[in-house]
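A single protein chain has been omitted; all remaining protein chains appear in their positions.
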Amino acid sequence: MKDSPSVEDRDLEPKSSEGKAKIAAFLCKWCSYAGADLAGGSRRKYPANVRIIRTPCSARINPLFVWKCLEEGLDGVLVSGCHPGECHYTEGNYHTRRTFAVFRKLLEYIGIESERFHMSWVSAAEGDKWAEVVKEVVKTVESAGPNKYFSKSEEAHG
Amino acid sequence: MVEQLRQKAKELLRNRKVELIIGYQRSNNNIFTTPCFIETEDEVSRLVWDKHCIYNLSSYLKEIKKGVGIVAKGCDVKSIVALIQENQIDRDQVKIIGVECQGQVDEKGQSLEKCQSCQVHIPGIYDVLIRSKTPLSKNEPEESAEEYSAVEELEAKSTPERWRFWQQQFEKCIRCYACRQICPLCYCSECITEKTVPQWIRPSPSLRGNTTWNVVRAFHLAGRCIDCGECERVCPVNIPLRKLNKKLQKEIMAMFNYMPGFDSKNKPPLTDFRLDDPEEFVR
Amino acid sequence: MKRLVRKEELKKMLAELMENYDIIAPVNKEELIFFQPITKVEQILWDYPNSLKPVKEFFLPPREVLFQFNQGKVQPADLPPKKRLIWGVRPCDARSLLLLDKVFLNENKDIYYLEKRRNTALIGLSCNHPQESCFCTSFSSGPHSKDGLDLLMTDLGEETFLLESNSPRGEKLLKGRGKEVDKAGEEKREKIKEKAERKISRRLEPDEVLEKLISGFDNPYWEKACRQCISCGICRYLCPTCHCFDLADEDSERVRFWDGCSFPSFTKMTSGENPKFAKKERFKQWYYHKFSYFKQNHSVFLCVGCGRCLRNCPVKIDFSEVLEQLPARAQTPPREG
Partner (left out) sequence: MARIGVFVCHCGTNIAATVDVKKVAQAAKSFPGVRFTTDYRYMCSDPGQDLVRRMTKEHSLTGIVVASCSPSLHEKTFRKCTKDAGLNPYFCEMANIREQCSWVHDDREEATSKAIDIVRLTAAKVRKNKPLQTAFIPVEKRVLIIGGGISGIQAAIDIAFAGFKTVIVEREPSIGGRMAMFDKTFPTLDCAACILTPKMVEVSQNDRIKLYTYSEVETVSGYVGNFEVKIRRKARLINEDKCNGCGTCWQRCPVRVPSEFDMNLGKRKAIYVPFPQAVPNVPVIDREHCVYLSKKKCGICKKACPFEAIDYEQEDEIIEEKFGTIIVATGFTMFDHSIYGEYGYGKYKNVTTGLHFERMLNSAGPTGGKVIRPSDGKEAQKVVFIQCVGSRDEARGVPYCSRLCCMYTAKQALLLKEHNPGAEAYVFYIDIRAAGKNYEEFVERVQDEYGVTYLRGRVSKIFERNGRLRVKGCDTLSGAQIEIDADLVVLATALIARPDAPGLAHMLHIPYDQNHLFTEAHPKLAPVETVTTGVFLTGACQSPKDVPDTVATASAASVKACGLLSHDKLPIEPQIARVNVDICSGCLACKDVCPFGAIEKEEIVDRITQEKRWVAKITPSLCNGCGACNTTCRPGAIDLDGFTEEQIFAEVDSLVAGKGDEK
């Protein structure tokens, strides 16, 4: 039984290339993930900062996944789904839109720079848009600097 | 009003409409009140009603769901509405003894902040209504300009200032979960913070775990919190939780024109959508 | 050793001690009183109703890293190298540490606790203005008790304090300071003490409580008594003698943190089984632990009468009243009200 991570399972080698923002991107598999595939198919170049996590629908993306990324120290998060009305599951992305409309306000309010959270609609046909979105997101996230919310040095005591 | 209240309570018990009435009784210091649970007609004389009845007793409906009568102010009734809306209680099983409320004061005798922008002096739903001798003619629905001033004050600060502000607050958190336990809408039998596989929230009181806990708590109440303010009242380390709750209430009102606690037939806003919801933040 | 020390001198003494000790003292933070490390003498409160959190937090911290692990290597947590001195501890809290010692310093010593206890000097401050909720005198103790302290300070007024040592460490700290205590000083102190003790009107008879608890385990009384409780952790966490904890791994750290028997998840097991899921059981557990189980195991009651549970209960459950109203040997509950 391996429920909580144990000593031997730890993989602690440093993973981020110094000085570069690391961004997690949650993509629905029908539109945005396919759009990212298309960007590859058409050899569109974009920065290598984004790591994609594939989900069935953007509605699967719990805002707390986004929070976890920021809590763990990733520099930015992108959530991307189908355009409204084009959801494979008919209405999942409408829920995503509402959820994150609220959640981003909460993030900002507790003091997370708005530069760190992004959302986009990228369809399976929008490879170019995907590349553009990544470029813009990387630029914006990097403008906020590295995530130091919970790093030891930044911890404010007293 | 107290006589009226006791009379109605007696009737409910006598006619076997309820087996138990949750109300307020005088506390040991003879000024303030504590919650009380009345089962017999004789005990009814313990019931009191005045400006010291701050508790939102509907929190007890999380546990006592059937054959129960409850003394409820307008704000408390909003959480009862939400509990009905979210399938937690059956309207038929709860007799609401609504009380007209002209505001409550804390132990220091200060008027509660929430009372100053109250729009529900008279409860929205009830089975019996206890009116004051000089009844308010109606609820004043006009939006108080002051309502979100505390939120706006914080919004006006810079992002790092807000971060510092909240970190100083969250740092104090001892994870006693009084905010959760008192909240009528935190009715989950197992809270997400207790989940270990995977571990969503670090269980220990570190700045990081505390921040996550407070973010999650606030978000899980988004569009549901009826602003009874009990969480803030019970917090032993005075974290201004209403500032968080009100912020989300404000945003949801602005974006989705939804105010929780008024209609049990509505879908809560985060389980609903409109085709033209705002999306200016989406690329 | 007893000495009379002027407040000014005490302040000087503190400033001196700061060089060798981390000083922890009561401060006012946004209307709440906390013990916390201080860097300036001016921060200290010289008279205060007791702190929100008891000083147990410096021995059994709310969160404590026990060790770190990394790819098979285990690294024990660093223990603080500098000695600590807690200034202004109230006698009830000092006594609570003697009770906690019974748990953490029995034949299986808890090194984390032990190190901190060894490393920490405790300077008490007599309680001259007990609150309505206080009942320390119910436990063969009192507002001027020296139990568990290295040194006790009593404010005699007019910027003068009477200091009494209660341990070699205390004696060392006190040596050479202030002046002899004269008779007037002794008398004054005695008066203040009596006045403080008289002020404590709340009383519990722990032995009677124990008897009632033994006969009352299945009393339906508990069913009703617990109704008001909202199952939060305030009383447990703010209690100076509650010491339950949980363990978890947070990334590569094994941490120990406070837990309380009021939470529904307290006794939840991996299987999902939960013997104390019912509120009544959890509610009862606390009283039984303090007045029955602990007494049976350690011959002493696990309560110091600090009154924090009473003061801080969000629904105003009266700790001593709950015990008082427990019927003696009755099988059926009396009618309330």
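In this document, chain identifiers A, B and C correspond to the written order of the chains, with residue numbering beginning at 1 in each.
The criterion applied here is as follows: contacts are C-beta pairs under 8 Å (C-beta built on N, C-alpha and C of every residue); 3 or more make two chains touch, one makes a residue touch a chain.
Keep in mind the model is a prediction, meaning the values are calculated, not measured.
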Since one chain is left out of the picture, which of the remaining chains does it touch in the full complex?
A, B, C
Which listed residue (C:Asp93, C:Glu253 or C:Asp318) would be found touching the missing chain in the intact complex?
C:Glu253
If the hidden chain were put back, which of C:Trp46, C:Phe277 or C:Tyr293 would touch it?
C:Phe277
Residues belonging to chain B that touch the chain removed from view:
86-88, 187-192, 195, 197-198, 200, 206, 208, 220, 267-268, 270-272
Kindly note down the residues of chain C that lie in touch with the hidden chain.
65, 68, 70, 250-253, 272-274, 277-278
Which parts of chain A face the unshown chain closely enough to count as touching?
2, 8-17, 22, 24, 29, 33-34, 36-41, 43-46, 48, 51-57, 59-63, 65, 68-69, 72-74, 85-92, 95, 99, 131, 150-152, 155
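The definition used in the following text is that only the chains that are shown with their structure count from here on.
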Measuring from the mean C-alpha position of chain B to the mean C-alpha position of chain C, what distance in angstrom results?
32
I'd like to verify one number: the distance from the centre of chain A to the centre of chain C, where each centre is the average of its C-alpha atoms, in whole angstrom.
46
Quick check: what residues of chain C touch more than one other chain, meaning two or more?
248
Residues of chain A whose C-beta touches two or more other chains:
4
Under the definition above, what is the set of chain B residues touching chain A in their complex?
154-155, 159-168, 171, 196-197, 199-200, 207-208, 211-212, 215-216, 218-219, 222-223, 244, 247-248, 251-252, 255-256, 269-275, 277-279, 281-283
Per the touch rule above, chain C residues touching chain B in the complex are 30-32, 52-53, 62-63, 132, 224, 227-228, 230-234, 236-238, 246, 248, 250, 255, 257-258, 260, 263-265, 268, 279, 312, 314-318, 321, 335-337
For chain B, which residues are in contact with chain C within the complex?
27-29, 32-37, 40, 42-43, 45-46, 55, 59-60, 63-64, 174-178, 180-182, 189-191, 194, 196, 199, 202-206, 209, 230, 233-234, 236-238
